[in-house]
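Dropping the structure in here first, questions after.
What you see is part of a larger complex, with each chain still in position.
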């Protein structure tokens, strides 16, 4: 099975979120996803990048990938006829993903709370989500979405 | 780049209602300016808000969370917040997340207006 990889690297700046969404919807749009699934992948990747910008890179300190520039986000998209895998990587602060539990969204919304929707969206809209930090300080959030058989 | 602009119309029945027509993408980039503007309306006499989402192409958790926050403020002031005309894409996100249980979503402007009668 032919598998293609596409790489996008952007500065950690909310200005480029629209670009990330364009790349993701263009790639997912060329696959056999429903419109709903494309929208889910789009928002999940947007939320993942938003969190890197908001939490992994703080404005005080600049951190670079080995050989890279300060505060960059690496997005690797791997596609084949079965699924899309999106890896969002940063060289910023570690995130204790394993011990983070998404809020009970119904209760959360009932209280009209404004925050905590991002990771809920990521976990619920994608089929598989995992986080890894390598010894050299690179954090990668991996998002997988399978193509449903029609 | 991810731009978001709003147009506000104030219509007067017994009580003033603000129709807020949103264009563009409401993500973490465009959100702060959007929030400022809506808070400005809420701070004055705007407690009845109708959001026209016909030209809203994208909304992220920042925007969705803000709608919940605005609705809360509006209701505390005895007003309300409704959404109308969302694209199928945004309507589907609102439904999947269960937001539609807490914020009323209407097909069009006429039915949305009825919420304030």
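Residue numbering begins at 1 within each chain, and the chains themselves are lettered A and B in the order written.
Assume a contact is a pair of C-beta atoms (placed from the backbone, for glycine too) under 8 Å apart; a residue touches a chain by one contact, two chains touch by 3 or more.
What you see is a predicted model; the values in this text were computed from it and never measured.
Chemist: Although each chain type is displayed only once, what is its multiplicity within the complete complex of this file?
Modeler: For the whole structure file, chain stoichiometry equals A x2, B x2.
Throughout what follows, only the chains that are shown with their structure count from here on.
Chemist: Please compute the C-alpha centroid of chain A, do the same for chain B, then give the distance between them in whole Å.
Modeler: Inter-chain centre distance comes to 26 Å.
Chemist: For a test of understanding, state which residues of chain B touch chain A in their complex under the given definition.
Modeler: Residue positions touching the partner: 1-2, 25, 27-29, 58, 60-62, 64-66, 68-69, 71-72, 88-89, 92-93, 96-99, 101-102.
Chemist: Within the complex, which stretch of chain A touches chain B?
Modeler: The touching residues are 14-19, 21, 35-36, 39-40, 42-43, 46-47, 50, 53-54, 105-106, 109-110, 112-115, 117-118, 120-121, 124-125.
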